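Note that this complex is displayed minus one protein chain, with the remaining chains in position.
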Amino acid sequence: MNDSTKKPEHIHSVRVRYADVDRMGFVYHTRYLEWFEAARTELIRTMGKSYCELEEEGTFLPVVEAYCRYRRPVRYDELVRIRTIVGEVTKSKLRLEYQLWGEEDRIIRVEGYTSHCFMNASGKPMRASQSLIDFFLTI
Amino acid sequence: MNDSTKKPEHIHSVRVRYADVDRMGFVYHTRYLEWFEAARTELIRTMGKSYCELEEEGTFLPVVEAYCRYRRPVRYDELVRIRTIVGEVTKSKLRLEYQLWGEEDRIIRVEGYTSHCFMNASGKPMRASQSLIDFFLTI
Amino acid sequence: MNDSTKKPEHIHSVRVRYADVDRMGFVYHTRYLEWFEAARTELIRTMGKSYCELEEEGTFLPVVEAYCRYRRPVRYDELVRIRTIVGEVTKSKLRLEYQLWGEEDRIIRVEGYTSHCFMNASGKPMRASQSLIDFFLTI
Partner (left out) sequence: MNDSTKKPEHIHSVRVRYADVDRMGFVYHTRYLEWFEAARTELIRTMGKSYCELEEEGTFLPVVEAYCRYRRPVRYDELVRIRTIVGEVTKSKLRLEYQLWGEEDRIIRVEGYTSHCFMNASGKPMRASQSLIDFFLTI
């Protein structure tokens, strides 16, 4: 049901801004996690509902774990692509995985994942409904 | 009542982090405004009440204008000082002014100001009470 | 020569990210200046040369002044548009002006400007060549 041929997937593009780059000339390492968030937000939007609407309906997805592996640097003004896939979704946890590569060379620069729990509007952890799980399992 | 000898004033120190510096090797220009916010927060704290408490009591101070003049660059790992003074306070507006200099050379690097209105918890502009005005006029 | 009918102009779009919004639910005030930078970078790119190439050729445009007027808040997940125009360009200074509005309501939310000097690769101020001035005066 969650095999690789069916995984929701989305490609998000980002142009590196001046503010993203440090004095080594490389993208500062926390910026990738901000882009991963933009990427998963756009993935969710392609599913027919925005993350903003999810929050308005009382479903929050706070990050409980984040991991990045920096393989090769990204530089100012490069155009990069981020693929997001739904790695795992259960009643208590959602795991999203990311791959980022350069538009020109198509070489993987950064990989990572984020894990999320489900939280309600009063800040309490909650179990995901089956419809929410299905939402993340299908496009 | 608001002459320069009585102006509330506060010196706030910041160590420049790696994340603050761009590929020219200089502090990225928007970071100073973040530091100005930290500086005014500490100024307010010295007055015996935190900005956080002000918000909990229903007084918000959203920024309505911000200005920076960048005189000389600041570099990675420098220690800088920020002086904040209350430039003007009326029923509808608070203006704070900032000067930032290097700890070692004591030369002014950046100057600026922010203007704030008074807003209540429902997001509506409001007139400042006399006690709030007095709060900003005294230490 | 620099009259309003000929001013270079460019519209840049930004989707508000989670990281951009503060606990009032509004875009944090320094983020607009980051977006203005992205907007002027895209304006320069439409002129046939990227800002990155300008830097590689030895022309840097550090910000010497920045100003923002916050008229109405922008919220999470909104799509906003930024118009950038070249306000003034002389041998020693470039001034760019920005207007930001919501895609849906078309109401101006934030306005501002940045002033830039011309700097060479060794960090010294320099006079702009006539071709550089012309570059900013034409599309």
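A, B and C are the chain letters, set down in written order, and residue numbers restart from 1 in every chain.
Definition applied: a contact is a pair of C-beta atoms (placed from the backbone, for glycine too) under 8 Å apart; a residue touches a chain by one contact, two chains touch by 3 or more.
Every value quoted in this text rests on a predicted model; they were computed, and no experiment measured them.
Interface note: of A:69, A:91 or A:127, the residue touching the hidden chain in the full complex is A:69.
Checked against the hidden chain, the listed residues A:30, A:46, A:90 or A:129 yield one contact partner: A:30.
In the full complex, the hidden chain is touched by chain A at residues 24, 26, 29-31, 33-34, 60, 62-70, 73, 123. Taking the complete complex into account, residues 18-19, 21-25, 28, 30, 76 of chain C touch the chain not shown. By the touch definition given at the top, chain B reaches the unshown chain through residues 15, 17-19, 34, 37-38, 41, 50-52, 76-77.
Convention: only the chains that are shown with their structure count from here on.
Farthest chain from chain A (centres taken as the mean of C-alpha atoms): B.
The most central chain, judged by the distance from its Cα centroid to the centroid of all protein Cα atoms shown, is C.
The distance from the centre of chain A to the centre of chain B, each centre being the mean of the chain's C-alpha atoms, comes to 35 Å. Note on chain placement: the centre of chain B and the centre of chain C lie 24 Å apart, centres being C-alpha means. If each chain is reduced to the centroid of its CA atoms, chain A and chain C end up 28 Å from each other. In chain C, 34 are the positions where the chain touches two or more neighbouring chains simultaneously.
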